[in-house]
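Structure incoming, see below.
And now, subunit A:
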Amino acid sequence: MSAAAHGLALVVLVPIVGGALIPALFRRFPTAAWGFALASSALTLAISISLIRRLLAEGPFSYAAGGWPPPYGVALHFDRFGAAIAVFSMITLLVLIFSRRYIPAVVPIARIPLYYALVMINLGGMNGFLVTGDLFNLFVFMEVFSVSAYALVAMARGPQAGLAAIKYLLLGAVSSLLVLFAIGLIFAQTGTLNMADAAGRLDAAASIVPTALALGALTIGFMVKAALFPLHVWLPDAHASAPAPVSALLSAVVVKAGVIGIIRTLQTFSDHGSLQLMPLQSLLIWLGAIAVLWGAVAALVQSDLKRLLAYSTVTNIGYIFIGLGIGSATAASGAAVHIINHAVIKAALFLAAGALIHQSGLRHIDDLRGLGERMPLSALALGVALLAVAGVPPTAGFVGKWQIGLGALETGRPLLMGVVIVGGLLVLTYGVRIINTLFFRPPLHVRVVTSREAPPSMLAAILLLAASSFLLGLAGKPMLDFVAPAILPLTDTG
Partner candidate 1 sequence: MPIELHDLRPVLAPLISALCAGGVFVMGTSGRWRAIWSLAAAGLKFVIVWSMLPGTLAGSVYIFRVGEILPGLSIAFRVDAFGLFYALVTATLWVLTTVYALAYMKGSHALKRFFGFFALCISTTVAIAFAENLFTLFLFYELLTVCTYPLVIHDQDAEARRAGRKYLAYTLCGGAVILAGMLLVFHSAGTLSLAEGGILGDVDDHRVLLLIFLTLVGGFGVKAAIMPLHAWLPAAMVAPTPVSALLHAVAVVKAGAFGVVRVLYDVFGVNLLKSLGFATWLGYLAGFTIIAGSIMALRQNRLKARLAWSTISQLSYILLAASLLTPAAALAAIIHLANQAFTKITMFFVAGAIEHNTGKTHIDQLDGIGYRMPWTMAAFTIAGLSFMGVPLLAGFITKWYLSLGALAADSGGFVALMALSGLLNAAYWLPIIYRAYFRETGIPQLREETPWMLLAPIGICAGYVILLGTGAQAPLMPFSLAESAVRLAFGLEGGIP
Partner candidate 2 sequence: MTLTSLLPLIALALPIIGGLAALGAGRRNRRLGIAVVAGTAVTTFLITALLALAAKDGLLREMTLVQIAPPVWIVFRIDPLGTLFAATVSGLFLLALIYAFGYLPDDRRQWRFHAFAMACQGCMIGVAFAGNLVTLLVFYELFSLLSYPLITHDRTRVAVAAGLKYLVYIITGGAFVWAGIILVFHLGGEIRFLPGGLADINGSPGLVLATFACLVTGFGVKAALMPLHGWVPDAHPAAPAPFSAVLSGVMVATGVFGILRVMFEIFGVSRLIEMGVLPWLGGIAGASVLLAAARAVGEDDLKRRLAWSTISQMAYVLMAVSTIGGQAVTGAFVHITHHAFLKGGLFFCAGLVATVTGATRISQLRGLAQRMPVTSLALTVLALGLVGIPPLSGFISKWLLGLGLADAGAMVRLGVMLAGALLAAVYLWPIIYRIWLPTDDPRFAHSHSREASGWMLGILIATGMLAVILGTAATLPGFPLDLAKNAAQWLVEPPP
């Protein structure tokens, strides 16, 4: 078989192997690690794009690792959700570009290769998580990206980062255990670890209790990963204290794994005859709604820029879960698109914030007054991304909100539409506050006056992401069309 045929395996293997090689190869030349990481992530991106082209041409396809066909072997499966790997690879690539000048300032030089290694392994874990068709591998890849994420959080200096990493680790470990427990239950019920297979056999299981228990355990486990309210408590600390590129990765990519895990779970259990998913979905809606409001209100009172952005992630995860909970074609496809769009926006936000913080050395919002004058491009990017995260049309953030709001109306929940809109308004409130601070207030801090615009490597990443978070809004229709077939299994339950 040619390389193209093995693409599905390569998209996982390239980053993981590449990442694993970095500490070994570049112990002596830490700065060169950047180029290698960049190259391997670019390769990953190229492979994933070729996969998407194949997907569009042939529809979903599988790859049997080692030639064993499912249900016996380790199967990799590529569907339209899997296409998210292209976006995640892209974001990782941009994060790496950004890291070039940023990381040496916050990470001891000896640990720089380790940093790049972890980022690459994280990407590999994500990719694997997305393309696996097998429950156990799902767990394994989850552990890969989770553990690398814990380590990445701990990368930053200072005691806070360590504490945050431990908090993240503890909750993450519990969630991993729950997922593992659920996988065990499902295997016991169905005798298979292949997801597609298990979905078919669950219905035939003798007792409904273990099935329900498995569903619950999976849901809660992934909810922690996704940081859905009230299991989001680890997120603000971790995302705020990690280095900015790590925060970008965590917020944009890693939490999305939890969301996709929930989607996979719902898809797996959706065929089940006697187990109704409705109550679960209602619960998701409620939690999502609370998350939207709670996250927005909590963000409003933050004074630390990155912490504020972390709470904004809580809000947006809430949106996605509202959409999934509603489950109608409109809302669910909106939620699916929002996964991608939010990834781009949030990466833009964290990287732009990182640039501002890096150049000025200040991280409190009030200290940043007048920085727009000194760093116009970074501040502009942050502004655009803030408008996008608030869902101002026609930015990327609007697509999901519109679809979810419309879905709420379709299913007769006008109040939910109100929540969607009020949430957006609250987000806009702090967005405006930050924009105001940056552009329209005289400098308060002397370091603002001496700050200079971020170096080109940072700027490139930031501007590209900010532009995407605007332009993706214009591409709402093709994106929705793209995810629509993948969403269908979900909507049957709604």
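On how the list was made: all candidates are chains of the complex that A comes from, given by their letters.
We take it that a residue touches a chain if its C-beta (ideal position, glycine included) is under 8 Å from a C-beta of that chain, and two chains touch if they have at least 3 such contacts; residues count from 1.
Quick caveat: nothing in here was measured; it's all calculated off a predicted structure.
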item	value
Pick from 1 or 2, the complex member that touches subunit A	1
In the complex with candidate 1, residue positions of subunit A that touch it	387, 392-394, 399, 402-403, 405-406, 409-410, 414, 417-418, 421-422, 424-425, 428-429, 432, 436, 439-442, 473-477, 480
